[in-house]
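Note that this complex is displayed minus one protein chain, with the remaining chains in position.
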Amino acid sequence: MNIDYIFYLLTALTIICATMVVVSKHPIRSVLFLVATFFCISAHYILLNAQFLALVNIVVYAGAIMVLFLFVIMFLNLNKEVERNKSILYWLGAIVSAGCIFLMLVSSVGKVALTNGNIEKENYTLGLVENIGMSLYTDYLFPMEICSVLFLVAMIGVVLLSRKENKFTTNTVSNV
Amino acid sequence: MNSTIILNLMLWPSLIGFIINGIFGSRMSKNLVGLIACAGPLTSFVATVIAFFSFRDTSTIVDLYTWFQFTKNIYVGFTFNIDNLSMLMMFIVSGVGTLIHIYSIGYMHEDKGFWRFMAYLNLFLFSMIILVLANNLPLLFAGWEGVGLCSFLLIGFWFSNDEYNAAAKKAFVMNRIGDLGFILAVFLIAKTYDTLDFKLLTQKFLESGLNTPVNIWITILLFVGVTGKSAQLPLFTWLPDAMAGPTPVSALIHAATMVTAGVYLVARMFAIFDMTPFTQQIIVYIGLATAFIAATIALKQNDIKKVLAYSTVSQLGYMVVALGCGAYITAIFHVMTHAFFKALLFLSAGSVIHGLGGEQNIANMGGLKSKMKWTHLVFLIGTLAIVGFPPLAGFFSKDEILAVAFSKNIPVFIGLGLCSVFTAWYMFRLYFSTFQGEYRGDHHKWDHAHESPMIMLFPLFVLAILSIIGGFFGMPEVISEHHAIDSFLKPSIFSKNVFHVSHTFDYMLWTLTVLVLALVMYLTYKRYTAKSKSAYDAQSEGIGKVLSNKYWLDEIYELIIIKPLRILSDWFNRVFERVGIDDVIQSPGFVLQRAAKGLGILQSGSISYYILSMIIGFIIFFLMFIKK
Partner (left out) sequence: MYKPDIIQYISLNHYLILGAALFAIGLIGVMVRKNIIIVFMCIELMLNAVNLILAATSTFYSDSGGQVMVFFTMAVAAAEVSVGLAIIVMMYKNIHSLNIDLFNRLKG
């Protein structure tokens, strides 16, 4: 089986899954299709010889983020809520404008015209964990540290946001 | 001494006084306000005296700074001209001005707006000094407007009274009509002669010296300005109403200085008037008509200030006749003597009003000479001066005007002579009914009648002395070879007009004057010292009715000018204002309101719409780039 067939198959699958995310009425289905899309994208990463990214994508996106989404949907019990669609005209406008964006991007892509790039200089081990790790902890050390600060901030933010509003906190504490 | 320094000393003190009094006056003591207010004109007067000894018979031009410049030649600067004419006017303005300031301290002392009054007076004096010293037409116009403004402010000084406000507005509007003529004349001059400088203009006038239609138009328009400011027919009705202001204002602005601005203007522009006989004819007849109408109206007025106001209008008519005859120096001479005796008369009338606690009706006066000795004396001097009793000031100047009129135009002379008789009549009537005979009014007031304080009497004495000796500056050739005013003003007004009358005429005129005056004095004494008030009642028939109603001039103006204007403006209001202007102006607002309502939908707060419009914006932006 030739490798470009794999690519086309995978691409078709990705786009179908992505479309289903948008069109499916049920939120749970949307989430599941999104997970599928992420798996497809991970497969693309593997094709691109970016094994580390493929793994991280599955672990972070499909594993953590989407579970978070699912959790919120379950938590809010949204299965019952029936979403009323917007008007056809609005759909049409959205599709046309998104299509225009797509055409814009494609038309700018055409000018890049980079095919079968620097194969000779190709470093096949680029996407391996050790190489990514090396550049992360040497060249990109500072952004890496900033990332950890970002997570800390996000964590504090989330805790603050989801804290229970209790006006009598001090009273309760003293009673206890 | 440096001419710039002297000019600055002449020009600015009054403005400084105005600023200090205007800003801090309400918090300062009255004495300080009065002191500051008087210091301004006094400084100007002293500076004028210095200038008189330094720059006599020269024409010193001082250019302080540029105001604006249109073309190469039309340069308008704060340029001032100290020559003999402007110096003489400065003597009158600052001298009489100082006296009236001093008088005002006494007269207005009890008034709440004392500081405001003094500040206005200072501002008026500053404007008047600019007017007098200006070396180009726009600057003169600035002063001209400045005095108009101050006149408005001072007539309406007691602004809580609606009638006074109406009088102020009337004066302002009437002056505007004249100013329109003036400013049109300025434009026409700038266009035709390409300069606005007096000296150059005089030169150009003398060179061209043609009786062209343009020149006639210029002179007529200038004269329209004069009729406004100097209260000539048909624009004189504001002046009697202007007596609503405090008496010092009537004396300073509406008798001694501002109203003579028109005469001064014509004297300044004598060259162009000299070459347009047509306009001169108009001026003569307008002046004569004004003198006659005002004099006859004055015969029947009972308000002491109104009589003096109409007398002022009448005297201005004399001056204008002299101007029309080309006797500019004679007119200025009469301006000078008139400033002395009319200021004196007004101020002593003010003293009477002050002493009687605001009473102005002569029907309620009489016998005041026992109560007010000094006022009576100076009023008598003023009366004799204005009626032309030899050898007081009015005698010489009026005699000169009559001689000029005689040499030019006999009917005008006769008319003016008749006016002199009327003048004598109403002045003696005023004098006798006020000071002689028996008191006819309220006894309560009689008991409180008192002589004015020294601060008010002092200016009266000075003016009385000036009224006595003022005429000696311009004695006719019969008496003296030397005509001081004439030779003094010749360098400024070098008009070639010569007026010669025989000595016999002079003698005859004087004899006649004295005889007529004696006769009039006798008749008025008989008539107006009587106890009964019947002589003052408004007559219901005949000429008396016409006169006491002032020829119904105000009513006629109301009918032929104001009413049609009202109707016209009503029509404009209905048609143009409502339909045209209102709708046109409101339509953008209406459209905007509608558009805002329409666009308001866009600001729905809906995030999806926002994103959609953002994307459309992206696309448009991209397409704009792709075009290139």
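A and B are the chain letters, set down in written order, and residue numbers restart from 1 in every chain.
What we mean here is this: a contact is a pair of C-beta atoms (placed from the backbone, for glycine too) under 8 Å apart; a residue touches a chain by one contact, two chains touch by 3 or more.
All figures in this text were calculated on a predicted structure; none of them were measured in a lab.
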item	value
Absent chain, residues of chain A that touch it	2-4, 7, 11, 14-15, 18-19, 21-22, 27, 30-31, 34, 37-38, 41, 44-45, 47-50, 52-53, 56-57, 60-61, 64-65, 68-69, 72-73, 75-76, 78, 81, 83-86, 90-91, 94-95, 97-99, 101-102, 105-106, 109-110, 112-119, 121-127, 131-132, 135-136, 139-140, 143, 147, 150-151, 153-155, 157-158, 161-162
Touch list for chain B against the chain that is not drawn	603-608, 611-612, 615
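One rule holds for everything that comes next: only the chains that are shown with their structure count from here on.
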item	value
Whole-Å gap between the CA centroids of chain A and chain B	91
Chain A residues within the chain B interface of the complex	86, 90, 93-94, 97-98, 100-101, 104, 107
Interfacial residue positions of chain B with respect to chain A in the complex	608, 612, 615-616, 618-619, 622, 626
